[in-house]
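Before I ask anything, let me first share the structure, which is written out below as structure tokens.
As you look at this complex, bear in mind that one protein chain is not there, while each of the others sits in place.
Note that the chains are named A and B in the order they appear, and that numbering of residues resets to 1 at the start of each chain.
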Amino acid sequence: MSNPLPIIIGIVGCGGRLGRLLVQEVVHTEGCALGGGTGRADSTVIGRDVAELAGRAPAGLAVTADGKAMFAACDVVIDFSVASVAPLSAEAAARHAIPLVLGTTGIGNEDQATVAAAAAKTAIVQPANTSLGMNVVLALAERAARALGTDYDIEILGQQHRHKVDAPSGATLALARATATGRDVALDQVEQRGRHGEIGKRPKGAIGLATVSGGDLSVIHTVIFAGAGERLEVTHRGSTRAIYPKGAVAAARWAIGRPPGLYSMADVLDLA
Amino acid sequence: MNIRPPMKIGVTGCGGRMGRLLICEVLSSPNCELVGGCDLAGSAAIGKDVATQAGLEAIGLTVSDDPETLFQSADAVIDCTNPAVAKSHLELAGRHRTILILGTTGLDSGHRAAVDAAALETVVVQAPNMSVGVTLLMTLVERAATVLGSGYDVEITDIHHRGKVDSPSGTAVMLGQSVARKRGQDFGQMARTVRHGETGPRRPSDIGFAVSRGGDVTGDHTVILAGQGERIELTQRTFSRALYAQGGVRAALWARERPAGRYSMRDVLGFA
Partner (left out) sequence: MKIGIVGCGGTMGRALVLEVMAAEGCALSGGTGRPGSPLIGRDVTEQAGLEPSGLIVADNAEALFRDSDAVIDLSVADMAPSHAELAAAHGVALVHGTSGLDSAQQGAVEAAAERTAVVQSSSMSIGVNLMLELTEQTAGVLGDDYDVEIVELFHRNKVDAPSGTSLALGRAAAAGRGGELKDLAVYQRDGEIGPRPSGAIGFAVLRGGDSPGEHTVIFAGAGERVEIAHKASSRAIYTQGAVAAARWAVGKPAGLYSMRDVLGLA
């Protein structure tokens, strides 16, 4: 019995912080091989060796600005770069009939429609968060919200490092949406963001979101279900960014051979 | 203007995780000069360049298995090894009048005599935890124990990564000892490190310990002071071991030209 051929994975935006971690993860995961990497045309990383850029031994692959050759050469592509690139990656994946793992946040409605259209032709995994632990917490949050009812007040606290420029975090919003789903309501009807001044009593069924910002590494999310006489808290603490590339590569492997469609991390982890 | 020459610092156990971080910290500190590193005979680091085995460019010093030479040539040695080896290093420090920053944890009362003997001849900074946050935590805990009195039960939790072999941690023990001291009690009598089965009611003077081991937690400590109707919790969480290395070098620089004696990180940081 011979070893199966490795899965060839390309990385869009391989020069960024997450891009480099993704390259590292592909390089040291058995059964995976690096197929190429792309960067912005005006970036200084163009032409440099993709693996060397990530602190590994040179792979003989140069960072390019044009992804066409990379999409043609790979079995699957991972894109965690920037929102403006997302529709281009989706269309390229559809054209080359290969799956795409698209982890970029902040994609606008029009671009998302392009992604959805591409997903009719190829498998696209769009994870809100690729860590196994966080995805389990999302599933638990929805389940708890469904089981506990509105006698329990739901509050979500996200803690992020000082350099993050937007709030609430994607994970905080994902947790809020999960609990809203558990209650069969639309989040925007019940959410309470920011409390300052005379806020009045808390409306029953509201879902509160709050953000703590400070320090460097901490990424902590807590979902609180507060009732009369007891409280349930589920907390996820991320101690290293490496949990995200792990999940992204797992999603890439899972997507090979899947029928066209738009998938989530819950599908990849079989948590749906 | 009197410009002092850089302080000559040696690192024992330099092949271990803390040892390598200390090497990096000494090499990047402007007021320090790395004069050597040593490790136990038989260690994989022996014979390698001290810096490359720590992930940096070679500096032309090789890891030796002879601590005597190191203690002879250094102004200060930073030691994060193990209790058995630390004892011999204390003896070397006293004999050669080398400043010793003792970061090794898991020391027991058997080391006390060795520390005292060395402290007659040189500066010994006994610092099982070299971070600012933990040192500050000690002062906060002492103030809390003083203000809140015996109506508040003291419990200490300690969470560390799966590889830590001593329990409770040296830091947790130090925190408990400082509470006992403030209450004028014998820590050995008050400490409850094991609770199993029918324990009987809690004695008001008990200092309880709850120890957890798992994952990659660098180190979390919480001191709970629990009274009727309220509790205070004082917590410190470390995410990066580099903090300890920074503290170790800071202690070495502080110790320069101090009179012989036994000191702690509180002395180094100037906390009352």
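Just so it is clear, a contact is a pair of C-beta atoms (placed from the backbone, for glycine too) under 8 Å apart; a residue touches a chain by one contact, two chains touch by 3 or more.
As the structure is a prediction and not an experimental result, all values here were calculated from the model.
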Residues of subunit A (touch criterion as defined above) contacting the omitted chain: 152-155, 157, 159, 162-163, 165-168, 193-202, 208, 210-218, 224, 226-231
Interface with the unshown chain - residue positions in subunit B: 131-133, 136-137, 139-140, 143-144, 147-148, 225, 227-240, 242-243, 271
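Criterion: only the chains that are shown with their structure count from here on.
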Centre-of-Cα separation between subunit B and subunit A, whole angstrom: 39
Sites on subunit A touched by subunit B in the complex: 216-218, 239-240
Residues of subunit B that touch subunit A when the two form their complex: 215-218, 239-240
